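Right, I'll just put the structure down here and ask away after.
In this view, the complex is presented without one of its protein chains, the others remaining in place.
Let's turn to chain A:
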(Lines give C-alpha, C1' and ligand atoms only; values in the text may rest on other atoms or scores of the structure.)
Protein backbone atom coordinates (compact mmCIF):
# COMPACT_ATOMS: atom_id res chain seq x y z
CA UNK A 1 0.00 0.00 0.00
CA UNK A 2 2.88 2.34 0.62
CA UNK A 3 4.28 1.38 -2.74
CA UNK A 4 1.21 2.98 -4.22
CA UNK A 5 1.86 6.16 -2.33
CA UNK A 6 5.51 6.36 -3.30
CA UNK A 7 4.59 5.57 -6.85
CA UNK A 8 2.15 8.41 -6.85
CA UNK A 9 4.79 10.73 -5.48
CA UNK A 10 7.15 9.63 -8.21
CA UNK A 11 4.51 10.23 -10.84
CA UNK A 12 3.91 13.67 -9.43
CA UNK A 13 7.57 14.45 -9.53
CA UNK A 14 7.84 13.32 -13.10
CA UNK A 15 4.92 15.46 -14.08
CA UNK A 16 6.50 18.57 -12.62
CA UNK A 17 8.58 20.11 -15.30
CA UNK A 18 11.82 21.57 -14.20
CA UNK A 19 11.45 25.23 -13.61
CA UNK A 20 13.33 27.65 -15.77
CA UNK A 21 13.62 30.27 -13.08
CA UNK A 22 13.34 30.36 -9.31
CA UNK A 23 9.94 30.83 -7.68
CA UNK A 24 11.04 33.22 -4.97
CA UNK A 25 14.34 34.69 -6.09
CA UNK A 26 14.22 37.65 -3.70
CA UNK A 27 13.17 35.83 -0.58
CA UNK A 28 15.29 36.10 2.52
CA UNK A 29 12.61 34.94 4.94
CA UNK A 30 10.50 31.87 4.47
CA UNK A 31 7.64 30.69 6.60
CA UNK A 32 5.78 27.43 6.18
CA UNK A 33 2.52 27.04 8.01
CA UNK A 34 1.01 23.61 7.66
CA UNK A 35 -2.46 24.46 8.85
CA UNK A 36 -4.25 21.64 10.58
CA UNK A 37 -1.93 18.72 9.96
CA UNK A 38 -4.59 16.32 11.13
CA UNK A 39 -6.22 16.66 7.75
CA UNK A 40 -3.24 15.20 5.98
CA UNK A 41 -4.84 11.76 5.74
CA UNK A 42 -2.24 9.98 3.79
CA UNK A 43 0.31 10.63 6.46
CA UNK A 44 -1.72 8.83 9.05
CA UNK A 45 -0.85 5.56 7.47
CA UNK A 46 2.86 5.94 7.76
CA UNK A 47 4.33 4.22 10.74
CA UNK A 48 7.18 5.39 12.88
CA UNK A 49 7.63 8.84 11.44
CA UNK A 50 9.64 11.04 13.73
CA UNK A 51 9.14 14.76 13.88
CA UNK A 52 11.85 15.50 11.31
CA UNK A 53 10.31 13.15 8.78
CA UNK A 54 6.89 14.54 9.60
CA UNK A 55 7.93 18.11 8.94
CA UNK A 56 9.74 17.22 5.74
CA UNK A 57 6.60 15.43 4.65
CA UNK A 58 4.43 18.47 5.34
CA UNK A 59 6.80 20.85 3.57
CA UNK A 60 6.96 18.53 0.59
CA UNK A 61 3.21 18.20 0.44
CA UNK A 62 2.71 21.93 0.55
CA UNK A 63 5.26 22.59 -2.15
CA UNK A 64 3.86 19.85 -4.32
CA UNK A 65 0.42 21.35 -4.06
CA UNK A 66 1.83 24.75 -4.89
CA UNK A 67 3.46 23.39 -8.02
CA UNK A 68 0.44 21.43 -9.11
CA UNK A 69 -1.74 24.47 -8.83
CA UNK A 70 0.83 26.55 -10.65
CA UNK A 71 0.21 29.21 -8.09
CA UNK A 72 3.52 30.81 -7.44
CA UNK A 73 3.59 33.97 -9.49
CA UNK A 74 2.73 35.79 -6.27
CA UNK A 75 6.18 35.14 -4.82
CA UNK A 76 8.26 36.64 -7.60
CA UNK A 77 9.09 39.85 -5.79
CA UNK A 78 8.53 38.88 -2.21
CA UNK A 79 11.33 39.03 0.34
CA UNK A 80 9.21 37.36 3.02
CA UNK A 81 7.51 34.34 1.54
CA UNK A 82 4.71 32.68 3.45
CA UNK A 83 3.48 29.31 2.35
CA UNK A 84 0.17 28.61 3.99
CA UNK A 85 -2.67 26.23 3.17
CA UNK A 86 -5.26 27.69 0.87
CA UNK A 87 -8.26 26.71 2.83
CA UNK A 88 -7.06 27.67 6.25
CA UNK A 89 -9.76 27.63 8.88
CA UNK A 90 -10.58 30.75 10.73
CA UNK A 91 -10.91 29.82 14.33
CA UNK A 92 -13.16 31.69 16.66
CA UNK A 93 -11.72 33.60 19.53
CA UNK A 94 -12.60 31.01 22.07
CA UNK A 95 -10.43 28.15 21.05
CA UNK A 96 -7.66 26.93 23.27
CA UNK A 97 -4.31 26.77 21.63
CA UNK A 98 -1.07 25.58 23.03
CA UNK A 99 2.05 26.67 21.24
CA UNK A 100 5.21 24.68 21.47
CA UNK A 101 8.08 26.59 20.12
CA UNK A 102 11.37 25.01 19.19
CA UNK A 103 14.25 27.13 18.15
CA UNK A 104 17.32 25.49 16.77
CA UNK A 105 19.57 28.27 15.76
CA UNK A 106 22.97 29.01 17.08
CA UNK A 107 22.53 32.65 16.24
CA UNK A 108 21.87 34.22 19.58
CA UNK A 109 20.46 37.42 18.15
CA UNK A 110 17.44 35.50 17.13
CA UNK A 111 16.53 34.86 20.68
CA UNK A 112 15.27 38.30 21.31
CA UNK A 113 13.19 38.70 18.25
CA UNK A 114 9.51 39.27 18.58
CA UNK A 115 8.64 38.05 15.15
CA UNK A 116 8.23 34.55 16.46
CA UNK A 117 5.25 35.53 18.53
CA UNK A 118 3.85 37.88 15.95
CA UNK A 119 3.99 35.27 13.22
CA UNK A 120 2.41 32.55 15.24
CA UNK A 121 -0.38 34.61 16.69
CA UNK A 122 -1.04 36.38 13.45
CA UNK A 123 -1.03 33.38 11.18
CA UNK A 124 -3.17 31.32 13.46
CA UNK A 125 -5.65 34.12 13.75
CA UNK A 126 -6.10 33.39 17.39
CA UNK A 127 -6.71 36.02 19.99
CA UNK A 128 -4.43 34.37 22.47
CA UNK A 129 -2.38 31.34 23.24
CA UNK A 130 -3.13 29.44 26.39
CA UNK A 131 0.33 28.13 26.79
CA UNK A 132 3.67 28.66 25.18
CA UNK A 133 6.72 26.53 25.78
CA UNK A 134 10.12 27.73 24.72
CA UNK A 135 12.78 25.32 23.66
CA UNK A 136 16.30 26.58 23.19
CA UNK A 137 19.11 25.27 21.04
CA UNK A 138 20.93 22.31 22.56
CA UNK A 139 18.29 22.15 25.23
CA UNK A 140 19.64 25.43 26.62
CA UNK A 141 22.82 23.72 27.67
CA UNK A 142 25.24 26.39 26.56
CA UNK A 143 23.16 29.38 27.43
CA UNK A 144 23.35 31.64 30.39
CA UNK A 145 20.46 33.31 32.10
CA UNK A 146 21.49 36.64 30.61
CA UNK A 147 21.02 35.26 27.14
CA UNK A 148 17.65 33.76 27.92
CA UNK A 149 16.08 36.58 29.86
CA UNK A 150 15.53 39.01 26.96
CA UNK A 151 13.36 36.47 25.18
CA UNK A 152 11.58 35.59 28.38
CA UNK A 153 10.88 39.26 28.94
CA UNK A 154 9.26 39.45 25.52
CA UNK A 155 7.08 36.53 26.49
CA UNK A 156 6.22 38.24 29.77
CA UNK A 157 5.07 41.35 27.92
CA UNK A 158 2.70 39.20 25.91
CA UNK A 159 1.49 37.70 29.15
CA UNK A 160 0.81 41.13 30.53
CA UNK A 161 -1.38 41.82 27.51
CA UNK A 162 -3.06 38.49 27.89
CA UNK A 163 -1.93 37.34 24.50
CA UNK A 164 -0.20 34.45 26.16
CA UNK A 165 -1.81 33.02 29.27
CA UNK A 166 0.96 30.81 30.55
CA UNK A 167 4.52 30.16 29.52
CA UNK A 168 7.11 27.57 30.28
CA UNK A 169 10.46 26.24 29.19
CA UNK A 170 11.92 22.99 27.93
CA UNK A 171 14.69 20.78 29.16
CA UNK A 172 15.90 23.19 31.81
CA UNK A 173 17.87 21.51 34.56
CA UNK A 174 18.38 22.92 37.98
CA UNK A 175 20.75 25.77 38.07
CA UNK A 176 19.17 27.39 35.00
CA UNK A 177 15.58 26.80 36.09
CA UNK A 178 16.27 28.31 39.47
CA UNK A 179 17.91 31.34 37.95
CA UNK A 180 14.98 31.91 35.65
CA UNK A 181 12.53 31.71 38.52
CA UNK A 182 14.60 34.13 40.53
CA UNK A 183 14.80 36.72 37.78
CA UNK A 184 11.42 36.38 36.16
CA UNK A 185 8.27 38.28 36.95
CA UNK A 186 6.09 35.47 35.60
CA UNK A 187 7.66 32.22 36.65
CA UNK A 188 7.47 29.35 34.16
CA UNK A 189 4.43 27.19 34.82
CA UNK A 190 6.08 24.13 33.36
CA UNK A 191 9.36 22.57 32.35
CA UNK A 192 8.98 20.11 29.50
CA UNK A 193 11.63 17.44 29.58
CA UNK A 194 12.62 14.72 27.19
CA UNK A 195 10.72 11.45 27.42
CA UNK A 196 13.92 9.56 27.85
CA UNK A 197 14.39 10.92 31.34
CA UNK A 198 10.78 11.02 32.51
CA UNK A 199 11.22 7.89 34.58
CA UNK A 200 14.49 9.02 36.14
CA UNK A 201 14.18 12.66 37.09
CA UNK A 202 17.02 13.94 39.29
CA UNK A 203 15.81 14.20 42.88
CA UNK A 204 16.86 17.82 43.25
CA UNK A 205 14.87 18.88 40.22
CA UNK A 206 11.87 16.90 41.39
CA UNK A 207 12.00 18.55 44.77
CA UNK A 208 12.37 22.03 43.32
CA UNK A 209 9.45 21.76 40.92
CA UNK A 210 7.16 20.30 43.56
CA UNK A 211 7.98 23.08 45.99
CA UNK A 212 7.43 25.74 43.37
CA UNK A 213 4.34 24.30 41.70
CA UNK A 214 6.05 23.87 38.36
CA UNK A 215 4.69 21.05 36.20
CA UNK A 216 7.15 18.64 34.66
CA UNK A 217 5.80 17.83 31.22
CA UNK A 218 7.30 15.59 28.53
CA UNK A 219 8.25 15.77 24.89
CA UNK A 220 10.03 13.44 22.51
CA UNK A 221 11.64 15.91 20.16
CA UNK A 222 15.26 15.61 19.19
CA UNK A 223 17.63 18.49 19.81
CA UNK A 224 17.80 19.31 16.14
CA UNK A 225 14.37 19.25 14.59
CA UNK A 226 15.39 19.91 11.05
CA UNK A 227 18.83 20.74 9.81
CA UNK A 228 19.93 22.98 6.98
CA UNK A 229 20.48 20.31 4.35
CA UNK A 230 17.23 18.42 4.99
CA UNK A 231 15.33 21.66 4.75
CA UNK A 232 17.07 22.76 1.59
CA UNK A 233 16.63 19.37 -0.04
CA UNK A 234 12.92 19.32 0.53
CA UNK A 235 12.66 22.63 -1.27
CA UNK A 236 14.94 21.52 -4.05
CA UNK A 237 12.66 18.58 -4.89
CA UNK A 238 9.85 20.85 -5.93
CA UNK A 239 11.42 24.17 -6.83
CA UNK A 240 14.26 25.64 -8.76
CA UNK A 241 17.69 24.93 -7.29
CA UNK A 242 18.22 28.60 -6.47
CA UNK A 243 15.06 28.48 -4.37
CA UNK A 244 16.76 26.06 -2.05
CA UNK A 245 20.06 27.88 -1.67
CA UNK A 246 21.44 28.81 1.74
CA UNK A 247 18.28 28.53 3.78
CA UNK A 248 18.82 28.02 7.47
CA UNK A 249 15.82 26.99 9.52
CA UNK A 250 15.70 29.38 12.44
CA UNK A 251 12.82 28.16 14.49
CA UNK A 252 10.04 25.62 14.42
CA UNK A 253 6.79 26.04 16.27
CA UNK A 254 4.35 23.28 16.92
CA UNK A 255 0.89 24.15 18.07
CA UNK A 256 -2.22 22.26 18.87
CA UNK A 257 -5.63 23.02 20.13
CA UNK A 258 -7.47 20.74 22.46
CA UNK A 259 -11.14 20.82 23.26
CA UNK A 260 -11.31 21.94 26.86
CA UNK A 261 -12.32 19.37 29.47
CA UNK A 262 -12.43 16.51 27.03
CA UNK A 263 -8.84 15.94 26.03
CA UNK A 264 -9.64 15.73 22.33
CA UNK A 265 -7.05 17.13 19.95
CA UNK A 266 -8.77 19.33 17.46
CA UNK A 267 -5.93 20.77 15.44
CA UNK A 268 -2.23 20.31 15.21
CA UNK A 269 0.17 22.20 13.01
CA UNK A 270 3.67 23.46 12.48
CA UNK A 271 5.38 26.66 11.57
CA UNK A 272 8.85 26.44 10.12
CA UNK A 273 10.72 29.67 9.68
CA UNK A 274 13.97 29.99 7.79
CA UNK A 275 16.16 32.82 6.66
CA UNK A 276 19.06 33.37 4.33
CA UNK A 277 21.25 36.08 2.94
CA UNK A 278 21.25 36.75 -0.74
CA UNK A 279 24.25 38.02 -2.67
CA UNK A 280 23.80 41.73 -3.35
CA UNK A 281 22.96 42.40 -6.99
CA UNK A 282 24.46 45.29 -8.75
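What we mean here is this: a residue touches a chain if its C-beta (ideal position, glycine included) is under 8 Å from a C-beta of that chain, and two chains touch if they have at least 3 such contacts; residues count from 1.
One rule holds for everything that comes next: contacts and distances are computed from a predicted model.
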item	value
Hidden chain of the complex, named as in its UniProt record, picked from "EF-hand domain-containing protein", "Glutamate--cysteine ligase", "Calcium and integrin-binding family member 2" or "Two-component response regulator"	"Glutamate--cysteine ligase"
Candidates A:19, A:145, A:217 or A:245 - the one touching the absent chain	A:217
Touch list for chain A against the chain that is not drawn	1-2, 4, 38-39, 41-42, 44-48, 94, 96, 98, 127-128, 130-131, 162, 165-166, 186-187, 189-190, 193, 195, 198-199, 201, 209-210, 213-220, 256, 258-266, 268
